[in-house]
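One structure is given below, encoded as structure tokens.
A single protein chain has been omitted from the complex, and every remaining protein chain is retained in its original position.
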Amino acid sequence: MVFNEKITNPAELRHVQGRIELYWIYTSGEAGDVFFKKLRDEGKFTASKCRKCGHVFFPPRIYCEFDFSETEYMEISGEGCVLAFSVISYDSDGNRLEKPEIYALIGMDGTDGKIIHLLGEIEPENIETGMKVVPVLKPKDQREGKITDILYFKPVS
Amino acid sequence: MVRVAVVGAGYSGFNANSPDLSWKEITYEAAVRAYEDAGINPRRDIDAVVTCAEDFWEGFAIFDEFCPDQLGGVLKPTFTVTADFLFGLANGVMLIKSGLAEIAVVEAHSKASDILTFGNVVKFAYDPVWLRPVGRGHPFYLAALEKSYYSNLRGYCDYTYAEVVAKNRKNGRLNPDAPYSADLTADDVLSSEPLFYPLRKLEIAERSDGAVVFVLAKGDIARELNPEPVWIDGVGWNSETSNYDTMSFTAVYAMKAAEMAYDMAGIENPAKEIDVAEVDDRFAYKEVQHIEALKLAKAGEVDELLESGYFGRKGEIPVNVSGGSLSVGNLLEATGAQKALEIVLQLRGEAGRRQVDAEIGVAQVWRYLPTATGAVAVFSR
Amino acid sequence: MAVGKKDISAPPYVEGRELELEDFEEKKVTYVEDYPDIRYQFTAGQAISKFLNGLKEGKILATKCNKCRRVMVPPRTFCELCFKPADEWVEVRDTGTVETFSISYIDPDAKPLDEPEIVAVISIDGASPKMGILHKLGEIEPDRVYIGMKVKAVWKPESEREGMITDIKYWKPLEVE
Partner (left out) sequence: MVERVRGIKFHKKQDVAIVGAGITLFRRRLNETGKELSYYAVKQALEEAGLDISDIEMVVMGSAPDAFDGVHMKGEYLLDGSGGSNKPYMRFFVGGGTGVFAPIAGYWHVASGLADVCLVVTEEKMSSSHPHPQSAFKYIWDPILDRPLNPNLIWIFALEMRRYMHVHNIKHEDIALVSVKNKANALDHPSAQLAAKITVEDVLNSEPMSLPVRRLDVSPPSDGASALIMVAPHIARQLTDEPVWVDGVGWALDTTWWTNRDLYFPRYVAEAAKMAYKMAHVTDPRKEIDVAEPYDPFDYKELHHMEGLGLARKGEAPILTREGVTARDGDLPVCPSGGLLGVGNPIAATMGVKVAELYWQLSYRAGKRQVAREVTTGVTQAWGDLMQVGTVVVLSNKR
């Protein structure tokens, strides 16, 4: 016997609402700080290259995750090509978005790395994998040193 | 060599929701059944308790506080692994092999119906600096991207994934604990709305509640408790990376975990030696990835085999004969538990109307979005 | 594999970059904020549902295990020590004893409180010894509280009770009555 008695009237079953009322402030970290300041102030993209194996990381990091050697920063164009994309009709609460968002996995030129970001200025039916895209940044005075300083990537016209 | 066996298994049933029982009560129910099955008194006999849970699935900051009581683990060596049940199982094996325990208990549960903002919790696992702030879309976009990338690489078309859905949802009809089982065809799947294009709603496992408890024992004790226990021949687990830029998107984590488990179990030719498999299918394309990773089929050949019924209930290697997560539901950290449970039931011959003939079975799980981490366990009778 | 162990002791490998609050305020460092909307609906289950419904009626309910003879508050469906189902429901009294207490000057976010509040573990009369709950004390000066003090629950008016632990406003000294 697992329980000796159980509540039979469903109205007597209780549920208590709970909300996590915390918020978080995340530093970009050492490599992130270098990247986002460069993006904010100069509109330029930074990657990092492993001093031992030569793997070029994007997003940049201070260490090579494969051999744990140090890396050095290098400037890249910020352009890339679409490796995969998806069209999302709902937000994370499950509500329909007024306009679907296009997410893309973008291989970054001059690196072994990738970025996941939005695509803009294009309709889903016109997207092809392998398509070349370039970043569209916020105007300099509105940039804050965050990933959202990149508004989206757009196809090369 | 110290061998480890499953001598008891208990579960609470799997349901889309469970408004009448708290997570403690669900777990207690599963534990009582497991201890009865093993024929042990937990307060006297167990040496260690392993629980598997993640704080934000539960709504806590330190959830492991709430684990010992319902498992009979009060003032015993009890701890939490923040991972799936199969990772807990690996720890149970290590505890016994290292001599820290002779009888160990592994538990995992899901109270997914308590989560009101599932999408937000999943998104909260995404890299806070590089990924989480991008867009407002549902975090399933990452699975959609992976599906798209992987399909292009292998040349699989959507029909293959739709067949996986149809197979699993139909299999579930013979499983009394499969709340999402249904009589569906691949065409039904293909005609459902692509909410997360190219991912369709019917390709995604809905959530379920439930708890599973296993009792593991060292070889000689296992035989005393049960003349024919189910042996754990191998366990393996692996993580690719936490970064989307270095992920393979081809389930290399599952391949490496399987290699580790097969190595331990002495399995050289999985496609020949394995009789039944339960793999993670919380997105339909994941089943295809995982079949390849477990080396049950060659890369790029799963579509033809699926079509021929090779992975069906009566096929050569039945995969997800329980109905998989597509039928049973996404049990969060208990997903691997449902898969291991199915294998144990099949090997014991207790799988009822869905019984297949099997001597060696494998269970595999992935740690869900946004990870590239997974675990594999090989069982035999 | 090995190249041999180095004779070093405990220095950090690198100096970290320590930040002050001003670094954030003056944007000397880049950062992201997140205010996720994360909500749950906790299922109270069999025992706690009944306990909460009891509070709404102004009663404190306990469960009893006939094996170890413990009367348990908060109530549970199973005895965690005997690992068997609890056997019966018992109503216990709304008086008790302060087992330990603290005078708190901070709120959950570590901000100072205007008035300190007194929190205590109160063992409930009618339950087994040391069976206590966490709650607050009121109608008493902080420096007059002592361990072993007898206290009584002060309930919200019936119309305001919602079947929550806060239906008891606080516990007050028994002798003041």
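By letter and in written order, the chains are A, B and C; residue numbering begins at 1 in each of them.
Here is the rule we go by: contacts are C-beta pairs under 8 Å (C-beta built on N, C-alpha and C of every residue); 3 or more make two chains touch, one makes a residue touch a chain.
Owing to the predicted nature of the structure, the values given are computational and were not obtained by experimental measurement.
Student: Please provide the labels of all shown chains that the missing chain touches.
Tutor: Missing chain, whole complex, touching shown chains: A, B, C.
Student: Of C:I48, C:L61 or C:A153, which residue touches the hidden chain?
Tutor: Within the whole complex, the residue contacting the unshown chain is C:I48.
Student: Give me the chain C residues in contact with the hidden chain, please.
Tutor: 1-21, 29, 34, 40, 42, 44, 48, 52, 72-74, 76, 80, 99-111, 116, 119-121, 130-136, 142, 147, 164-166
Student: What residue numbers in chain B mark contact with the hidden partner chain?
Tutor: Within chain B, the residues that touch the unshown chain are 2, 39-41, 44-45, 47, 49, 54-56, 59-62, 64-69, 73-83, 87, 90-91, 93-103, 121-122, 124-125, 127-129, 221, 224-225, 236-243, 246, 252, 256-257, 260, 367, 370-371, 373.
Student: In the full complex, which residues of chain A touch the absent chain?
Tutor: Contacting residues on chain A, toward the hidden partner: 16, 18, 20-33, 61-63, 65-68.
We take it that only the chains that are shown with their structure count from here on.
Student: Starting from the mean Cα coordinates of chain A and chain C, work out the distance between those two points in Å.
Tutor: Inter-chain centre distance comes to 39 Å.
Student: Among the residues of chain A, which are close enough to touch at least two other chains?
Tutor: Where chain A meets two or more other chains at a single residue, that happens at 2-3, 6-7, 13, 15, 18, 20, 24, 26, 28, 32, 93, 146-147.
Student: Counting only residues that touch at least 2 other chains, which ones in chain C make the list?
Tutor: Those would be 32, 34, 36-44, 46, 48, 77-78.
Student: Can you check the complex and tell me which residues of chain B touch chain A?
Tutor: The touching residues are 19-20, 25, 28-29, 32-33, 59, 117, 119-120, 122-123, 128-131, 133-142, 144-146, 148-149, 152, 194-199, 241, 243-246.
Student: Mind pulling up the chain C residues that touch chain A in the complex?
Tutor: The contact residues of chain C facing chain A are 17, 19, 24, 27, 29-44, 46, 48-50, 52-53, 77-78, 85-87, 163-164.
Student: Quick check: in the complex, which residue numbers of chain A touch chain C?
Tutor: Residues 1-7, 12-20, 23-28, 30, 32-33, 36-37, 40, 93, 144-147 of chain A touch chain C in their complex.
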